[in-house]
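Here is the structure we will look at.
Removed from the display is one protein chain of the complex; every other protein chain stays in position.
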Amino acid sequence: MGALAHLLDFAGWDRARVESLLETARMMEEVLERPMKKVPALKGFTVATVFFEPSTRTKISFELAARRMSADVVGFSGAGSSLAKGESFKDTLLTLQAMALDAYVIRAPVAGMAHQAARWLKGAVVNAGDGRRAHPTQALLDAYTLLEELESLEGKKIAIVGDVAHSRVARSNAELLPLLGAEVWAAGPVGLLPERLPGARLTTDLDEALSGADAVMVLRLQRERMDEGALPSLREYVAEYQVTRQRLDRAKPGAPLLHPGPMNRDVELEGALADGPRSRVERQVRAGEAVRMAVLYHLLVGRAA
Amino acid sequence: MRFKAKVLEPAEIERALRRMAHEIIEKNKGAGDLALVGIHTRGIPLAERLAALIERFEGVRPPVGVLDITLYRDDLSEIGVQPKVRETRIPWDVTGRPVVLVDDVLFTGRTARAALDALVDLGRPKRVYLAVLVDRGHRELPIRADFVGKNLPTSKSEVVKVKLRETDGEEGVELWER
Partner (left out) sequence: MKLLIKNARLVDGSGELGNADVLVEDGRIASLAGGDAERVLDAGGRWLAPALTDPHVHLRTPGQETKEDLATGLAAAARGGYGTVVAMPNTQPVVQEPEQVRALLDEARSIPGARLMVAAALTENQEGKKLTPAALLARAGAALLTDDGRTNEDAGVLARGLVYAAAAGLAVAVHAEDAGLRGGGVMNDGPLAAELGLAGNPPEAEAARIARDLEVLRYAARKAAALGHAPRLYVQHVSTARGAALVAAARAEGLPVVGEVTPHHLTLTEEAWRGFDARFKVAPPLRTAGDVEALIGALERGELSAIGTDHAPHTAAEKERDLENAPFGIPALELAFPLLYTELVERRGLPLPLLIERMTTGPRTALGLAPARLAEGAPADLMLFDPAEKRTVDPERFVSKARYSPWTGRELVGWPRLTLVAGREAWRDAGLA
């Protein structure tokens, strides 16, 4: 298992690499439990967050992860509209590179932008979300959270529910969880399911997907989908696909409920469930920090001078 | 690498640890608030053994924590390998306690320095001691051990191998030549 140069998605990953990273994340979580949540491991390294799409939670999570490892952090925010005007994505990156940064955490509105960045930059690139395609650190923190609950994902059924077609969270989880032996199902209305989702079974039958599930992951429904005509009406979505207590009873008793956030209470998820005992959303956030610390460690340490 | 000599037999290791336990008790004027922290990897079984010995002599067993210094190493930006981060578990409060850091070999002093940094990040110990089974010289930092099992002058080309039954299935301290 060679050193990790970038984290763009899970192409070429095997179970051993996933487990190694999650193991490091466990060690990082211990750091987060200390009164002083800081270790000097990445002292002298600089991490840049380069976000061409708005984000509060993910950006802060990465910033914290870097700072907890004593790395310096610089931030660049660009609007997606500047890309349309032709202000060069590449130029922005090369300007940052001229400042000799070590890692770039990139979030961008179009698939493939993290790969393009990795072609041009000398540092490590972390994909914090490229369009609808991938969001690997989210999948890692989801896996971490699930393993805390279920101890092993071997043979476990994980149901992902919602706007799967537009979800990089769904795509990355469908790519990652089977590496740990999980059986992934993805359910949603016909207009919100992709033609193919490697790693997952697609179905419009929500009950079938939830039946016997060991864990349920609910995706955010964006209002834009109605505007685009991908979904006839919100009312219909809620009636047919909202995850309610009753629907959740089809899953295994105590099955944890995950959501990448931010949640639309009473849209994709019944409000009471969002804050209920099954919800692991807070654990996900904490896991996110530990996982991102581990990712930065794996990318920056041992990259050889 | 070729084997040069066995410098400590199992019985000698045992005797050295007993003496060190007595020295620790003496220095600390009893078992008191004492706590031991074993540095990964072989510092941990050594710390456990010292804790058991102190219990035998004083009737009180000091708590033992484990410390991984990977995230505190001073060479992380230079090395070409990715050291595995191992567990740090110190489930008691470091603040206000006398703490004995325990390791198998003291060499350049860099591991001890990293352990010291890690420890003070976890709290404010009253005092920190360093106990090592073997001090082989060649310090690169102003670090000294308070309790030493054996002083072993070595040359830089030699390698000191500590084997403990808990980690290696056998006991002994050996000297090898690169």
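Think of it as A and B in the order they're written, each chain with its own count starting at 1.
By our rule, a contact is a pair of C-beta atoms (placed from the backbone, for glycine too) under 8 Å apart; a residue touches a chain by one contact, two chains touch by 3 or more.
It should be emphasised that the depicted structure is a prediction, and the values quoted were computed from it without experimental measurement.
Within the entire complex, contacts from the absent chain reach the displayed chains A.
Within the set A:110, A:150 or A:238, the residue that contacts the chain not displayed is A:110. Check A:6, A:68, A:107 or A:132 against the missing chain and you find that the one touching it is A:132. Of the candidate positions A:10, A:45 or A:89, contact with the hidden chain is made by A:89. Along chain A, the points of touch with the absent chain fall at residues 83-84, 86, 88-90, 108-113, 115-116, 130-134, 165, 168, 171, 194-198.
Definition applied: only the chains that are shown with their structure count from here on.
Per-chain CA centroids place chain A at a distance of 41 Å from chain B.
The touching residues of chain B, counted against chain A in their complex, run 68, 70-73, 76-89, 117-118, 121-123. Per the touch definition, chain A reaches chain B in the complex via residues 3, 20, 23-24, 27-28, 30-31, 34-36, 38-42, 44-45, 69, 297-298, 301-302, 304-305.
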